[in-house]
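Below you'll find the structure I mean.
Here the complex is missing one protein chain, while the rest keep their positions.
Presenting chain A:
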Amino acid sequence: MGKFRPVQIDHSLLDALRIGSESALDTILKKHGRKLLYFAQSIVKKPEIAEEVVVDSMVKLWEHRETFETSDSVSAFLYVVIKNLGINYIKSSYASREYDYELTETLESLDPDAYAKIVRTELLQSIYDEVSKLPEKQREVFKLTYFEELGTEEICEKLNMSAPAVFTNRFRALESLRLVFKEKNMWLGLVVLQMLLSKH
């Protein structure tokens, strides 16, 4: 105790996972959870089974945690596992949870149907990421202005903001939306608005 001891550390999220950090697993779930669940649902349809499949895939990831070199390989692994578990479920009411995972299986070797679902999931994730970049306050002001058709004064009161702050946030939200989605694609703007609405 108390002796001088040099300690070597070298840690990324994957290093943390490799040495068995459960919070690293939490971080991975936080990052990928939505798309994994969406992908699982696109295969098994039933939400509660999809959740089961995602849980299983994360457990498999944990069991194989020492084998990952890149975060890309983590994502690919989870997709492949979910696809296999999902197909198992459809074929046999999920009797064979303990299938043998082949580490040689890659995204490229998947059938086109499954792969198209993965591409679709990744595409939605990329659009979702962009929309969620709008800060909370902007989303709020925007929503109240354009959907609840409140006047500035009412918004000030509701959000406990000064009038300039309400103007600022409204202006910024519009500006960000304009920047994100080009004028050509007005409908994509509609997508964003729909999401703004469903946000709260």
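In this section, a residue touches a chain if its C-beta (ideal position, glycine included) is under 8 Å from a C-beta of that chain, and two chains touch if they have at least 3 such contacts; residues count from 1.
Note that contacts and distances are computed from a predicted model.
Participant: Tell me the UniProt name of the left-out chain, picking from "FecR family protein", "Branched-chain amino acid ABC transporter permease LivH", "L-serine dehydratase" or "Fe-S cluster assembly protein SufD".
Facilitator: "FecR family protein"
Participant: Taking the full complex into account, what residues of chain A touch the chain not shown?
Facilitator: Here the touching residues of chain A are 2-13, 15-16, 19, 21-27, 29-30, 33-35, 37-38, 41, 47, 51, 54-56, 58-59, 62-63, 72, 75-76, 107-108, 112-113, 115-116, 118-128, 133-135, 164, 167-168, 171-172, 175-176, 179, 181-182, 184-185, 187-188, 190-191, 194-195, 198.
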